[in-house]
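Of the protein chains in this complex, all but one are displayed in their positions.
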Amino acid sequence: MGLFILRRLGVMILTAICLTFIVFSLTNLYPNLEKLAKTQGNFRMSDEAVTSYLTNRGYLQPRLVKYGQWLGVMPGYVIDGSDGETRARCAANRTPDENTATFCGIIQGEWGQSTVFKEDVSGIVSTRLGLTGKLMFWVMMVMVPGALIIGVLAGMREGSRTDRSLSTISIISTATPEYVSGVILIAVFATPLFGMQYFKGTATSAMDDANFNNFFLPVITIALYGMGYIARMTRASMTEVMTAQYIRTARLKGVSFPNIVMKHALRNALIAPFTVIMLQFPWLLNGVVIVETLFNYKGFGWTLVQAASNNDIELLLGVSVVSVFVVLITQLISDIGYVFLNPRIRIS
Amino acid sequence: MDYDLRNDAYDGPILEIDKLSISFFTRLREIPAVMDFSAKIQPGEALGIVGESGCGKSTVALGVMQDLGVNGRIVGGSIKFKGRDLNTMTQEELRDIRGSQIAMIYQEPMASLNPAMRIGKQLMEVPMIHEGVSEKEAYERALEVVTDVKLPDPKRMLNSFPHQLSGGQQQRIVIAMALMSKPSLLILDEPTTALDVTVEAAVVELVKDLGKKYGTSMLFISHNLGLVLETCDRICVMYSGEAVERGSIEGVFDNMQHPYTQALFRSIPLPGADKNARPLIAIPGNFPLPHERPQGCNFGPRCDYFEAGRCDQGYIPMGDAGDDHESRCLRFQEIDWNAPIAVGAQTEKPEPGRVVLKMDNLKKYYEVAASALFGGNSKKVVKANETLSFEARESETLAIVGESGCGKSTFAKVLMGLETATDGEILLDNKSIGNVPIEDRDTKTIADVQMVFQNPFDTLNPSMTVGRQIMRALEIFKIGNNDNDRRERMLQLLDLVKLPRAFADRMPRQLSGGQKQRVGIARAFAGDARIVVADEPVSALDVSVQAAVTDLLMEIQREHKTTLLFISHDLSIVRYLSDRVMVMYLGHVVELGTTDQVFSPPYHPYTEALLSAVPIADTKIKKKHIVLEGDIPSAMNPPSGCPFQTRCNWKDKAGRTLCETEVPPVRMLAEGHQVKCHLSDVDLAEMEPVIEIAAE
Partner (left out) sequence: MEPLSWTGSLGSTLIPALTIAAAVFVAGVILQLVMGFFAPEVKLQSNSDGTLQSRGGLLGRLEVYNGYLFTLVVFLIAAIVVVSWFMPYGKAGILGEISKQFLPVWIALIVTFVLSITFKRKLGLYGKLFDSTIGMIGFALVMFWVFTSIFVGLFDMIATHDPLQQISGIKNKTPGFPVPEGQDADFFPHYLLGGDNLARDIFSRVVHGSVIVMVIAPLATIFAFMVGITLGLPAGYYGGRLDTLLSFLANLILAFPVILLFYLLVTPEIVATGLPNYMAAFLFVFPLVFFGVLINSRYKTQGSKNTLYLALVLIPLAFLYVNVVSDADSPLHVWPESLDFITIPSGILVVFVSVVFVNSPTVYRIVRGLALDIKTRDYVAAAQTRGEGTWYIMLWEILPNARGPLIVDFCLRIGYTTILLGTLGFFGLGLPPESPDWGSTINEGRKLLLIYAHPALPPAIALLSMVLGLNLLADGLREESLKD
């Protein structure tokens, strides 16, 4: 078991390195850098000026070297610039002194500076992540129990009316992406158009003080889309289990129907949805970005959009690292959880 | 409840089924599955229901359990359990009876146990539900029953999950679960079909003993006449939803009164049948689909005694054939049941020709990771085939016999070129092919060595017409110059396997199992194969179809002088059709000789046990009773010394330590008869025949 986790961890780190390298390469493409130089310097820079600006700040080093420095496994650059200034990656305001560290990458906790917010990336990421965490917590609280209950109820008697109605509901909810359900929900419940203005159409105030009134719509918008999907998975898994021979064995042993569902079917039926819930995270992240943009909730997703659309390279890299790790860790949890839930694999 | 079903005072029949009819309903039509079925089981009695797949025997069992699913329904008749009609009981009353009064065991032991629940918990549940006993008492009870079903280390068993047990052990657990509340009626639906023969024999023995010990009545459902003979007191033969004959075992087996029963017995290979002198008589035609049943007698279109205008009119009732014996035939009193069998075309035994295939010390080892999931670098070597040596001649049938894990499939793969040999050689016409993978073989070699597969439902590509599949084989074997040539040749091949030419344009799903298997044979012979490996070609087919397919194979073999390597676990059919037999166990050839040599003493101890384990549907046969302990060891972890030493009954005679440490040498007992055993010549000479035909 320990070896298994270790191996999974190894693959995970390899994946993380590959992914961050891809992100790093894509954000450090020359057109991006050029744009950066012009926004930081001035918009009427000549091509030569751009080149020297970038060279002086280490942006034109070989890609692998830059990546190594950013990661913190290679010493940060110290460049005697063509404009006479000496700049070092690891110095506080780029001017090196005796306290300047040799390595300063994300491993050392140096995430760089955001050009848009003029703050430390690590600071921005952690506050924003906290806000998104609050949102996700409530999404999970609504989505997971709801989806499991719908799935189990629909799947325990396949083909029944209950099944058909609940399945249709879950199909509708999977067919409604967040930007559609969000728009519809806001139009219906946050504008006077239909006379049902019960909630607030923006969640900006929920950042400090979340309440039912300003937080319900964003939460339900994310939850709805994922809920249908998980419910359908649960239903599929439940119907499969309910037709299994051992359920017949239990029935012919004289076990009552509620007990068959609770004691015999549920555990076997929940193995597959568990994996699905965990693997939903990359997609939930999507939902978070959409909903935070739509409801103007300044969390992690909103930060991603800001960083990406303003060419804020360091911030975008930081956000990418965090989201890639969130996804990979949930995958790891899903793998381990699968093994724990399934005795067939656990004890072999 | 008006009275307690546990009441011992009741002394009528345990189960009384009267004119039961069960139908399944689809959106299009009602499909009758069981019609007018009656049966009675007295306390302590065992009733066997025999029939081919689709005859409705399992539906009867589920009807008794009142568990027919969403679409099934009892449309007539009654099922009385201890005098009370099950049809009118409420769900609660039924739940009360299920598991405590009537218990059921079915085919797949692995599937019938909950994979996520410890075995102990699954067993304890039964008395806890029905008798409300405490957990402690239930545990005691479970321990006791697990000991009863002869499982080693009961405490550890109770604490395991199902996947940790072997198939035989799982089936014993299922039996234990059924016996937990000491039911009055036990329904067994093909309980041993998924098990190996030697394991099956032990399980059957156990069921019989426990039935006696607990005084349980049994309803035993099987397609295997021999098994029913061994386990039951009375028998009921079903055909296409109806009971056609009913009576005591002796009555039905020795004095059959229905043409179907007779035809069934004539189509199974019993000792004495011989492919040349006394060939099997296949039942013509096909089993009717439930919605295409004929008027009058269902068996009419396939019956030798059919009389137009009489047998195809209206309803045919069960007729009394005297002495607790009934038959659903209008003519049973007119038919001369003792008339000699119109013997099928007798043929000359063809002389085996020159040697075409020679195996020389063939070895095949696999390397596998010790545990696929948790990794680790420890590689294990699985010895799938260990020093295999034999020769096969032109127009000879060599049977390869063994149970699961004996290495027969691996051997087939190496021969076909899907794997290459680890060591040793395969010589085809003195040309070594053992290390030539199939990509490197020339077309001629590939076309010469072909294979017929086991599962008819899997052997044809479901999304290609039958004709296309055969034509593809012709294309790849470079036969015929253009599509028209090949089409002509394909139609000839269909003629060869006795299928109508119109089948060329059908999709495989429109064919029955037997027909698919014929197409598989046609495909194998597309390139005039000289060596055909038939991997259990008939074991998945119904009894009545088996004979026809076997005969077809024999006939083509005779015409084409083919060498047939017939892989099987069924000794009856092996004895019927093979010239020589090779018995394998865990990758070793333990015995090799002509059919007569292998089927008469001296035997290898494993062959002896195997012979004893195969049920034979003939009351005149006396069998020596040999039951092997335990299960077949895993090929991943074979025992030291002789591979068979863990289960051998003769181990003491040969000297324990010798068997446990050394692999026995190959010994020649007679010309062409070899065994791999440590037993002395004296011991071998003392062996008695396992099967004896009692004097008539």
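Order of writing sets the labels: A and B. Residues in every chain begin at 1.
Here, a contact is a pair of C-beta atoms (placed from the backbone, for glycine too) under 8 Å apart; a residue touches a chain by one contact, two chains touch by 3 or more.
Worth saying up front: this structure is predicted, and the values here are computed from it rather than measured.
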| item | value |
| --- | --- |
| Contact partner of the left-out chain, one of A:G81, A:P96 or A:P282 | A:P282 |
| Option touching the unshown chain, where B:A33, B:M117 or B:A473 are the choices | B:A473 |
| Residue in contact with the excluded chain [from A:V65, A:M141 or A:I172] | A:I172 |
| Residue touching the undisplayed chain, where the options are B:I129, B:C297, B:I446 or B:L669 | B:I446 |
| Chain A residues that touch the omitted chain in the full complex | 11, 15, 18-19, 23, 26-27, 29-32, 35, 153, 157, 160-162, 165-168, 171-172, 174-177, 179-180, 182-184, 186-187, 190-191, 193, 201-202, 257, 282-283, 285-286, 289-290, 293-294, 301, 304-305, 308-309, 311, 316, 319-320, 323-324, 327-328, 331 |
| On chain B, residues whose C-beta touches the chain left out of the figure | 23, 25, 27, 29-30, 70-71, 73, 75, 91, 416-418, 438-439, 441, 443, 446-447, 449-451, 453-455, 458-464, 473, 475-478, 509, 520, 523, 527 |
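Everything below uses one rule, namely that only the chains that are shown with their structure count from here on.
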| item | value |
| --- | --- |
| Chain centre separation in whole Å, for chain B relative to chain A (CA means) | 54 |
| Of all residues in chain B, those that touch chain A in their complex | 65, 67, 70, 95-100, 103-104, 106, 108, 111-117, 125-126, 129-130, 161, 163-164, 174, 177, 371, 373-376 |
| Residue ranges of chain A touching chain B (in the complex, touch as defined) | 1, 3-4, 7, 159, 244-246, 248-256, 263-264, 267-268, 339, 341-345, 347-348 |
